[in-house]
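Of the protein chains in this complex, one is absent; all others appear in place.
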Amino acid sequence: MSSEFGRVLRVSVFGQSHGRAIGVNIDGLPAGEPVDEEMLQAFLNRRKPGGSPLSTARKEADRPVFLSGLENGRTCGAPLCAIIENSDQHSADYQELFDLPRPAHADYTAWVKWGGQADMRGGGHFSGRLTAPLCIAGGIARQILARRGIFLGAHLSAVGTEEDRRFPLHPTAALFDEIAAKPFPVLDDAAGERMQALILEARQAGDSVGGIVECAVVGLPAGLGDPMFDGMENRLAAALFGIPAVKGVEFGAGFASARLRGSENNDLFAVEHGQIVTESNRSGGILGGITTGMPVTMRVAVKPTPSISRPQQTVRLSAMEPAELTIRGRHDPCIAHRAVPVVEAVAAAVVLDLLLEGHHGTF
Amino acid sequence: MSSEFGRVLRVSVFGQSHGRAIGVNIDGLPAGEPVDEEMLQAFLNRRKPGGSPLSTARKEADRPVFLSGLENGRTCGAPLCAIIENSDQHSADYQELFDLPRPAHADYTAWVKWGGQADMRGGGHFSGRLTAPLCIAGGIARQILARRGIFLGAHLSAVGTEEDRRFPLHPTAALFDEIAAKPFPVLDDAAGERMQALILEARQAGDSVGGIVECAVVGLPAGLGDPMFDGMENRLAAALFGIPAVKGVEFGAGFASARLRGSENNDLFAVEHGQIVTESNRSGGILGGITTGMPVTMRVAVKPTPSISRPQQTVRLSAMEPAELTIRGRHDPCIAHRAVPVVEAVAAAVVLDLLLEGHHGTF
Amino acid sequence: MSSEFGRVLRVSVFGQSHGRAIGVNIDGLPAGEPVDEEMLQAFLNRRKPGGSPLSTARKEADRPVFLSGLENGRTCGAPLCAIIENSDQHSADYQELFDLPRPAHADYTAWVKWGGQADMRGGGHFSGRLTAPLCIAGGIARQILARRGIFLGAHLSAVGTEEDRRFPLHPTAALFDEIAAKPFPVLDDAAGERMQALILEARQAGDSVGGIVECAVVGLPAGLGDPMFDGMENRLAAALFGIPAVKGVEFGAGFASARLRGSENNDLFAVEHGQIVTESNRSGGILGGITTGMPVTMRVAVKPTPSISRPQQTVRLSAMEPAELTIRGRHDPCIAHRAVPVVEAVAAAVVLDLLLEGHHGTF
Partner (left out) sequence: MSSEFGRVLRVSVFGQSHGRAIGVNIDGLPAGEPVDEEMLQAFLNRRKPGGSPLSTARKEADRPVFLSGLENGRTCGAPLCAIIENSDQHSADYQELFDLPRPAHADYTAWVKWGGQADMRGGGHFSGRLTAPLCIAGGIARQILARRGIFLGAHLSAVGTEEDRRFPLHPTAALFDEIAAKPFPVLDDAAGERMQALILEARQAGDSVGGIVECAVVGLPAGLGDPMFDGMENRLAAALFGIPAVKGVEFGAGFASARLRGSENNDLFAVEHGQIVTESNRSGGILGGITTGMPVTMRVAVKPTPSISRPQQTVRLSAMEPAELTIRGRHDPCIAHRAVPVVEAVAAAVVLDLLLEGHHGTF
C-alpha cells in the first residue's frame, strides 16, 4: 500500500512523471462538502514551477479533472478521483539515465526493487511531480478544515544557512494567507531575499541547496490523537516522509529540545479566557501524541535537489563499472520553497483524517 | 489501534505504569525461531534504571513471563504474549497529580481525552515503563535479524550541548556490542564523561536534560521499503515517535542536509567488491523510501524528562485556577541514555516487519 | 495480523490450547465504561463445556484475570488485556497426533506453514478454546452496547437436519435474555429436544454433527457501515470466519434469497411511528453494506466437530504413508450450541467497532 496514507480518509496517489496522467483517489471524504475549484487551483499554483529563475522552466498547468466523487461542486460520499493530464514531457532528456543511476535519486533503488521494469523517466512515480495530486487532496482537506475554524500555514524556515524567523506562538489564518500570497513564502522578507540569493548562487554554480519548511495548524481541539503509535506525531511523520526529499521531521522544539533543560523545555499550564493553555509551545501542541489545543507545529527538512548540472560519479549498471554522469534537462536549484504548500497539503489531509476518526476517548 | 505498530509483524503494547502487569503481544513472528532468554534479559537490562545516580532509584526487575507463542524456547507461529508483573509501585507519590497536570506530561491531554477516567498513576499507559515491553519485542526481533546477518546498534549522540562523535560509515556488529557493554552508551568515552557530568549537574539543580540517540542498521539488503508512504523512513518514523519523549526523527544527514549543497549532500555511487555502494551515506541508506544496501542510519531527539523537582506552574483542573506543583518521587534526570536500547528495539521490530513482508518488487 | 480484527476497536487473541495462558488484548475501548465482571462471567459460562453429555468433559474455569486497562471496574483508555490461565491440560492425549494430522483439523496446514514448529497440542492456537478470550472481548462490548440500547442475541438455528424456528421480525432484548438463560439455546424447545437427541445419537455413534447459529442485533442506528468493502457485511463476515469451524455466513435471507423473485425478496419501505422501516427484513437490516435501522440478522454455518472417535484414514507425515488414526481424549459431539455466544461476541465487537468509527457520512 505504498502510495497511500490515512485511515478514514485514504489518499492514494498514482502516476509517473512522464505517464499519461497523474492523480489522486480520495476515499472517505465527508459528503456535501463544497469544493471551491478556483481556491483549489490557487493552492495548486503555489507549488507550480514558474517563470522565476528559482524553479525549473518545465511548464505544468496542473489543472485537475474530477472523474468521480464531486457532483454540482460538492463531494457526494463516493471516492473522489482527480487527475492531471501530462502534456509537457521531454522524455529524451532522461534517456541515458536508465543505465546510469543519478546520485541521491531513487533510480538505483527502483532498479534493485523492480529489476529494471520501473518507468523512471523523469523520476517516474518518485518524481516531485507527484506532489501535485497530493496538493489536490490537501487543498480539498484545507477547505473542509477551514469551514470548521481549523487553518494551516507554512513558510520556508531555512534555505541552506539562511533562516527565516519562527512562527509566533499563536499564528493566525490571516498570517497564513499573507504568506501564501507572497511570491516567496517567508515571514521575514529580508531573510527571503537572502535565501533567494543563495538559491540563484547555487543555480549559477550548477548546484542546488536544501531547506526547511515550518508548518502550523491552528484551531484544533485538544484531545486529538491516540497514545503511542497512533498519535498526531506518528501519523504526521509517516505521511510527511512520503514527500520526496524529506529527510527529517520534528515537532515543537524538536531536535533543539535535546539541548534544553526540563525547566526550559516544559510548557507551563495556565488559564486564559476560561481555557487551559500553555504559556509556551515547545511541545508543538502535542503531549503523549495527543493535541493540547495549542497550535500543532512541525518542521520538515528537505534535502538539496539531487539533480545538479555538474558531472557526478555513478555506476554504469549494465557493466558494473564507474561512470561519469551529467544530468541535462531542467531542474529546480531548490525544491524547499515549492515544498511549502505540499507540507501544508499533507498536514491538512492527516489532520482531517484524525478529525474524521472522532476523538475516541469516551463514547 | 493506538498502541500497536507493524503490518506483518504486529507489536501491541499494553499496561499502565502502576497496573497489575505490562506486556506486549507480538503477532506474525516467524515460527521456529529460538529466543535466547538470557540474551533477551541482557538487552532488557540496558534500559533498566540502575543504582547509578544517573537514573531513578525505582527498581524494576523487568523479567518477562511468556504466556504464549513460545514452546521449548522457540516461536511456534502463534502470537507471542509476554508480560512483566509490576511489583515496585509507589502510587501515593502520584496522588495529588490527578488534579494538577504535570507540565510536558500527557496528564492533561489524557484528561481531555478520557474525561478523567484514565489511570494516570505514574504516567499510566504513557509511562516510560511501557518501553520495557517494546524492548521485549525488539530484543526478540534483534535475535532473528542477527541470524540473518542484520545487526543494529545505537549510542547516545548528544546530551544537552555535549556531543558524541557519529557512527563511522560502516559500523560493525562488534562496535555495536562494544557500546552495548559500556555502562554509558557512547563511542567517545571522554564525551560520555562530559555528558554524565551534565546529567548530574541537572539532577543537582532539580532539573533534567534532553539528548539525541543515533541508531544504525547494517546488513540490510537493497530494495527494502515501498515508495511514498510505505517506505523505510515512513515506517521507522511512525514507530519511533511512539517512544515517549521523542520529538524529532531524521535519517542520514537529516536536518543538516538542509544546509548543504547538492554537490555536498549527494552520495556518489561506486562499485566495491562487485557491489554497488555509495561513497558517503548522507541519505542514511534510504533513497525514495527504499534501502540502498548501505547502513540505515537515523537520529532521534529525546526531550528533557518532564518530571523535575523544581516547583512548576500548572492549573488545578477542578477549579480551573493556576496552581503550583512540586513533583515528588523518583525521576530520571535524563532519559536519553535509557532510550538507546528502546530506539534499537523499535528499529529492529520495524526492520523485521519490512523483511517479513518480502521485497514485493517482482514476484 | 492474523489473530486480530477491528479498526478502532482492535481485538487481538493470543494463546495456545495447552500453553500457559490464553487471552485477549483489546485496544481502543472507550474510557470510563464499567465492566460488570459477574455479568461477563455469566456470558463466558454460556460457551463453557459443562457436565452435560452434549459437551466435552474437559473442565475449564474460564475466569478472566485483568492485567491492564481496567481500574476500579472501569475501562481507563489504555488497552485492556485479560487472560485465562490454563490449568486442566492433558497433553499426553495429543502426543501421537503430531505425525498424524487429524482430518478436518488445522494440524496439516499448520505443519505446512510452520514446518513442524507449531505447538499443536489440543489444536494449539487453532483450538476452540481460543473462543474464550473472544467472549471476553465480546462480553465487554455487549455491556457497552447495551447501555446505548443496542442488544444482541443468538440461538441455535439448526443441528444437522433439525431446525429451530427463525427470529421474529423484531426480536427483543427480553427474548435474547430468555434464550441466554436456557440450558440449550433455542427458540422452540421441542426443536431443541430433537437437536439434543441428534447430538447424543452422534456421540453414541462415535461421530459428531454440525449446526447453524442465527444472530440478531437490534437497536442499531441506520447509516452504519461504508460502501463496497467496508460495510457491515464485509466486516462481520471477515470476523465471523475467524471462529473455528465456521464455513458459511449469510445475512438476512442469504442463500435463500437466490431462490426468490425480486418481488418476494425486496423489503418494502413504510413509515411506522414517524420512522422509516421495512415491512419485511430479507436484507438482514443491511442495504449497500449500510444499516437500514432494522435488526441486523446473520446465520453462521458450523461444521461438525472434526474430532470423532471412529478410526479415520490419514497420512503419517514422517513417512508420507497412509495411516489409520483414532482420536482419543474428550471431544464435543457438537460445537454449534457452544458457538452461540461466540457468534454474539464477535458480532458485538464488530458492531461496537463500527459505532466507534462514527458514521463518517457527513461531518
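Remarks
Order of writing sets the labels: A, B and C. Residues in every chain begin at 1.
One rule holds for everything that comes next: contacts are C-beta pairs under 8 Å (C-beta built on N, C-alpha and C of every residue); 3 or more make two chains touch, one makes a residue touch a chain.
In this text, all values refer to a predicted model and were calculated from it rather than measured experimentally.
Considering the whole complex, the residue from C:191, C:308 or C:347 that touches the absent chain is C:308.
Checked against the full complex, the one of A:39, A:61, A:78 or A:323 touching the unshown chain is A:78.
For the options C:67, C:136, C:212 or C:347, the residue in contact with the chain missing from this view is C:212.
Think of the hidden chain as still there; on chain C it touches residues 1-5, 13, 101, 103-106, 108-110, 112-115, 117, 125-126, 130, 158-161, 202, 205, 207-212, 222-223, 226-231, 233-235, 237-239, 241-242, 244, 246-255, 257-271, 274, 276, 278-279, 282-284, 286-293, 299, 301-308, 310, 312-315, 317, 320-322, 336, 359-362. In the full complex, the hidden chain is touched by chain B at residues 7-8, 28, 30-33, 77-78, 144, 226-227, 355-358, 360-363. Mapped onto chain A, contacts with the missing chain fall at residues 1-4, 6-8, 10, 12-16, 19-23, 25, 27-28, 31-32, 65-69, 71, 74-81, 83, 110, 113-119, 124-125.
Rule of thumb we're sticking to: only the chains that are shown with their structure count from here on.
Taking the mean of the C-alpha atoms as each chain's centre, chain A and chain B sit 26 Å apart. Averaged C-alpha coordinates give centres for chain A and chain C that are 45 Å from one another. Among all residues of chain A, those that touch two or more other chains are 226-227, 361-362.
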